[in-house]
Structures are given as C-alpha cells and as structure tokens.
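Right, I'll just put the structure down here and ask away after.
Every protein chain of the complex appears in place save one, which is left out.
Our next item is chain A:
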C-alpha cells in the first residue's frame, strides 16, 4: 500500500542519514564531536549484527582504527591527557564491538591495521585503557580469524604470563583466550606446560566467573590429545587440580558446568585411564542431559559435548542409556522451533547413542523418534539434513530391524532417495550411508527402493567425480546386491553395465575398488547363472578383477577380489578354467602367481579367501580338477598350501585341510588312472609278446 511504503522509505532515509551523520562526525576535527560520535556508534552497534554490518559497509572500521592510531600516538607524547585516553577507550570499545561474535567485523579490524595498536594498549599505565584494549583483543581472539600467537618466542611467553598474572580479570581472561585460540600442536602444549601456565590457569579456576570459564577452555585446549600433559596435570598437587575441575561440574552457572564437563571429557578422551569412577561418569552424563534444557548457547552445545563423551564408547553409551538419554534427547527434539545448531546437535547425540547398542536402537524405535528424524531429512539446513541421515544410519545398524524389513517403506525411502540429489555433498554422502544400511534386505522389499528410483540414482552417483560419493554409492549397491533375487541383479547389471563395473574395479581410489569388487562378489553369488555376469563383454569384468589383484595394495581389495574368483570357481568347468587362467601367469612372463603372495599374507582373511579359491578349483567332483591341480602344483601353489597346515588362524587351517584332502583324492584318482593306463599298456605288451610267441610257434 502506498502509505506503508512511504513510511518505510521515510524510516530508511532517517536511518541512513543518522548513520552517515555519525560517520561524518567521526572525521570531525572537533575532538568532543569525535568522542561523542564514537560513543553513539558504540551504543548503536552493541549486540546488533544488522547495524554492525551496515556501518561496516559504510567504512566505519577504518575511520575508528585511524582515530585509535592517532590517539595512541598522541598518548605517547602526552601520557596525562585524560581526554585522549577517553578517545582511546571509546575507539577500542567500538572496534571490540565490531569484532564481538562477528567474523566480518574481526576481518575489518585486522584489515584496518588496528590489531597492533590494540595490543599496545595492554602495556598502558592507565587501567581503563588496558581494560578496553584487553576486551577488544579478547573479542578478536574468540574468532578463528585472529592471528596465531607464537608461543615459541620467549618474549611472547613472558607477555602471556604477564597477562595471566594480571590482577585484572579481563586481562587474565585475555591470556586464557589467546591460549584457547592459538595452542594447536603438542609442542605448543608442552611449552605452555613447561612454562607453568597450567598452574596459573588452575589458580584462575578459583577466580571470577569469566576467569573460571576462560581457564577451563584453555585447560581443555592444552590437554587435548596430549596424554603426557594430562598425566602431569592429574598427578600434580595430589590430584587437587583435577578435583577442582570436577567440582566445577556442579557450579551454579550453566556455562561453567558445560566448560568443566568439556574439560573432563577432553581428559577422559585423551587418557581413558582417568575418570573411571562411575559416580563422575554418571554426573557428567546427567549434567549434560540437564544442560540440554538451557535455552541459550549452552543448551545448543550440550548435545555436542554429550556426543564427544559417548562417541565410540560402548560403556558410556550404556550409562547414558541407563540415565534415560534417549528419552531426554527425544523430548528436546520434539520442541517447536529448534534452532538448526541445537537440532543438529541432538540428532548427532542420538546417532552416537545408537551407534553400538541394540538396546538404544530399540528404545529409539519404540519412542517414534524415527518419524521426526525422517522429517528432518528434508530440513532447510544442510547441517540438520546431514545429521538426520547420520542419526538414521546409526539406528539402521539394527540387524533385527533390517531382518524384519522395518526400514524399507515408502515413507522412509522416498525422502532418502530425494535427498540423494542434495546440493550439499556431505548430505549426499550421509544419505548414501543410510541407504547402504537399509537396503540390506531379507524380506524381498528391495523392490520398494528400486521402484522409488533409488537404484538408478545409485548407479548415476557411482559415476560421480567425487570419490566419497562414488564409494558410498557403490557401497549401497553392494549391500543392495547381497542375497538379491536374480531379477533384481539383472536390473542392476543392465543399469550399471559391464564396462562401468570394470572401470570402477580399476578406480584410482582403493576404497572404491574394494566396494566395486565386493559388489561383483555379491552379483556372482546365489543362482549359478549369475556367474555369467563376469563373462559379459568378452570377460571385461573378470579381466579387471585379475588386473586389480595383480597390483592390489590393500588386503581388503585382495579379499574381495579373491572371493569374486572363488565364487566364479564354483561354476561349470569353463568358469573354473577362466579363474585358473587369471590366477596363473603365462609361463613366458616368469612372474610368480599373485595368489602365492596372498597365501603368505599376514591378513588371515586374505589367506582364507585364497585357500577357498584353490578348494573350489580342485573340487574332487569336477572333471577337470586333476589337470587343474597339476597346473597349481607347477605354479608352486600346492607346496605353499602344504606349508600352511599349522596356520595360526583356525579358519585357514581348516580350509587348508579341506584342500589337502581334495589334493589327496585327486592324486589317488591320478595314480589309479596312471595305473590303469600302464595296466592297459602292459596288457597290450603281453598281448603283443603272446602274439609274437604264437607267431613264432606257428612258424
């Protein structure tokens, strides 16, 4: 409506005028005007991202940086000019405000060259100036864009210690923030420890709220993945240092409780021998579950902390399960208008909860969480979509539910197939992960997936330029082909084609090669006619398998490749001969058969696969087995198998026994045949002599 538009236009104009007015006054030669403008600017942008951005676009940061630089220079000449100090404090505060939680602001402050001037303020004699400088620099150090602090320089370490030793909580907090931001390597962690920083940080745990929080963050940074430092810290002061962190898990402030929990999680993840006490573990789990209810950033981060506590640790998942973690996470998931970060965190925590234990998956499925997770697969945020897929993937590890075909329904499959087209690669990969699991089918429901276009999508994605997508698409196809009906295999093979499969077997990525070979292994198992797939297009697939086995760098490639050959070798005589031709190099090359290398491998799974291939080739009931045994013997394979009678792996040993039993039967057959042949020859010779005898006699 005209009226409304007019009003909006007026408001916008007024706002622009006010904004440019402040900027104009910042360049005033009148110091009072300038100072007032700085104050106005500070008040406008504090906590207001939109205004920060608009002032940023208008070039406010370089103007303020210039004012600061000028005032710092003036302060060097006249240290008693309180007005000038006020300008310094205000300009530093404005720059700090721009940098607070706003990376574009941090970048602008750094680009304007204000950082060295802000650092200089920390050495000023005026407390207010130091405090303003420390606040601003701290804001910058809370961003990833802040310059890395070099702890290896002696004077820098001295400066850092002076910051931590400061009476001012802002300054000591800054020292801690610098550590959190810049300490990345084990060398830096060790240097900080050796310089006595941990002792200092530990004493700050008894300080103000901000000192406690900054110190906890820094401690976690110094401990991370460094068991040596953790050992020294935990052992120091008879364990009192650790106890003080444990105490803070019960602090009255939610953020402190979260940071103390995170610090303990880092210690436990770095050195699992500590914090084994069930009471502490339970306290950690319950604290994090309770913090999920915090409406702010603490609540958003609590689920991520819970994930790092339980990820890959069955005992912790069980403990969390016993403390109703699944129900509590689900309860938070059901809340309306979850912000994407919180949504993502809860989904990832549920994923970790369900990654190993069936009891967790059962609880998850019985509480109807899956419906919410399936809905989240179509969420606006890519991070949430990805987390939903990761969560579903974890639950879909339930073999009981796969066996019951619980996941292969249209309500589940359609959104998953749709998300295979997602613009985000990480979402595509996560979706392929779920699909890889749910297509393991024992109830003939694969057709639902195929009908929804899933199979064709997987084949398309197996041609992707992105290796992670190729790998996961092939993984899904491999699982889809596990014990699949002939018709399903036919459909997949027609879509894939022999030439594409052959090229995937020879993919530059070893993980892709492995999945391609595993897919072929499944394709040629089951109905005997399926063996023919590897002979399509002049045996292009079988040749690719042979070539890949020649150069296999990874045991898993050898294992899957050998099982392809082993499965083909359960076919007709022609199939067995083709396998033998792949195994035995041509005499003129003088090369050793690669199967010898596999039989001598350190990986018992590879030795097993190789022995099975030999067992299948020498199956005593096959007419050509005797001849094949002779060829295998000539290539040194029989003597290698003979040497494996006491293999340390029971499975290998038992298969070797089977092979040797077959060799014996075939050798007996051969000796009978030879005996019969020589008998025939003898009879013939005797006949000949008798003939001569009778002939002579007749003469």
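Assorted remarks:
In this section, a residue touches a chain if its C-beta (ideal position, glycine included) is under 8 Å from a C-beta of that chain, and two chains touch if they have at least 3 such contacts; residues count from 1.
One rule holds for everything that comes next: contacts and distances are computed from a predicted model.
Matching "Mediator of RNA polymerase II transcription subunit 17", "Mitochondrial distribution/morphology family 35/apoptosis", "GH15899" or "Glucose-induced degradation protein 4 homolog" against the UniProt entry of the left-out chain gives the name "Glucose-induced degradation protein 4 homolog". Residue-wise, the contact with the chain that is not shown comes from A:615, picked out of A:197, A:222, A:615 or A:632. Only one residue in the set A:27, A:312 or A:403 touches the chain that does not appear here, and it is A:403. Set against the missing chain, the residues A:84, A:479 or A:582 yield one that touches it, A:479. When the full complex is taken into account, the listed residue touching the unshown chain is A:522, out of A:269, A:428, A:522 or A:548.
The omitted chain makes contact with chain A at the following residues, 359, 393, 396-397, 399-400, 402-404, 433, 436-437, 440, 442-443, 472, 475, 478-479, 481-483, 518, 521-522, 524-528, 563, 566-567, 569-572, 576, 604-605, 608, 612, 615-616, 619, 621-622, 649-651, 654-655, 657-658.
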